[in-house]
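Only one protein chain is missing from this complex, and each of the others stays in its spot.
For chain A:
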Amino acid sequence: MNDKIIGKLKILADAAKYDVSCSSSGGKRKNENKGLGNAEGMGICHSYTEDGRCVSLLKILLTNFCIYDCAYCVTRKSNDVQRAAFTVQEVVDLTINFYRRNYIEGLFLSSGIFKDADYTMERLVRVARKLRQEEKFNGYIHLKTIPGASEELIKEAGLYADRLSVNIELPSEQSLQSLAPEKNYAEILMPMDSIKNQLVQAKEEVKLFKAAPKFAPAGQSTQLIVGATSESDRQILQLSDQLYKGYSLKRVYYSGYVPVSTDSRLSIITEPPIIRENRIYQADWLMRFYGFDVKEILDEANPNLDLDIDPKLGWALRNRHFFPLEINTADYEMILRVPGIGVKSAKKIVSARRFAPLHFDHLRQMGVVLKRAKYFITCQTKSLQRQDFDSEQLRRRILFGEGSVRSALLTQQLDLFRKVG
């Protein structure tokens, strides 16, 4: 047994795990060369960690040696941790052998910066090139771009990778200045912009001739750390909104800060803000799939998301004039805005009502959860509630009344507080 590899894997998986993205979806790479692997369509979670996150990719750092000293990062230069580095071949072997056994969808490779940005980026690219060209590997590859790497290297990375990411990490320039003084927004946003342009260009070329080389077909993503610095949810979501619109990002990931550092530059927290992170993800979903504008979710008067209720319910309680909604006639877009009704239920409702006017029993049979929705809808003008409630009463009824259980997440967080206090 090669103990060296085990030791490296421990260190370099540990160091990579705070990057929460593990998505392997959106790939378009087909297995056309009778080679190994296929990255079409939806990604698969092959396992789940004990904290309930999807394990889909082999997510490791090439090395955790780093010349920088970002305060929030375990890998920072001044942190006293064990250091290790994989060789290019070692990463290739691990990826291929895990993939062949159906453990993973592919590789997510990132790295601390050793020597300089290009030197590091060049090695990441070499791993990807070897997998594609020598191993005929068609599985998923996600490469993190190293801040400050040259445009040519990023361009080459995009030829082999399905997804590229540029992590912003800190949601404002000020935080970046104080916590990661070697970095700045302009430098981070530049590769993002160049990737966006490459993506657009590759799409244009494919229109002209089909065999044009693909460039990162699953697009680009980034990650923002939540809770290490003092930005409000509104600032964070506004930034995401700009990133989705301005840089056509596929995903923004949010990572509730896990206190890995006692660096004095950081705000002091003892627990990762799991509920807050969860609410931000919900708000992000509302923006991407439910047609909500960021201004509808948060504004100056409400700069932070309500931790007790999900942002859709929050919106509905502030906008009672849209409700109750008649399920048999309302637009699909409005049904989507009813608290407790998701995309699947909304589609079923719209499909079924073509055949017969719907009663509440129909909704129940279809699996539409009415616990919250019932306060906001009518079926053939009938309502399930006898009296009107104002928003504050509704909020309380939904949270505590009628034997409603609290969300598992909330209970978990409360338990944690209890342990601490």
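By definition in this document, contacts are C-beta pairs under 8 Å (C-beta built on N, C-alpha and C of every residue); 3 or more make two chains touch, one makes a residue touch a chain; residues count from 1.
Please note the rule applied: contacts and distances are computed from a predicted model.
Q: Looking only at the UniProt record of the hidden chain, which name from "Spermidine/putrescine transport system permease protein PotC", "Sarcosine oxidase subunit alpha family protein", "Putative DNA metabolism protein" or "Septum site-determining protein MinD" is the right one?
A: The missing chain's protein name, per its UniProt entry, is "Putative DNA metabolism protein".
Q: Which of A:55, A:88, A:206 or A:384 sits in contact with the chain that's absent?
A: The missing chain is touched by A:55.
Q: Contact with the hidden chain only, please: which chain A residues?
A: Against the left-out chain, chain A lists 1-2, 5-6, 9-10, 13-14, 16-18, 30-31, 34-38, 40, 44-55, 58-59, 94, 97-98, 100-103, 136, 256, 258-259, 271-272, 274, 348, 351-352, 354-356, 358, 362, 365-367, 408, 412.
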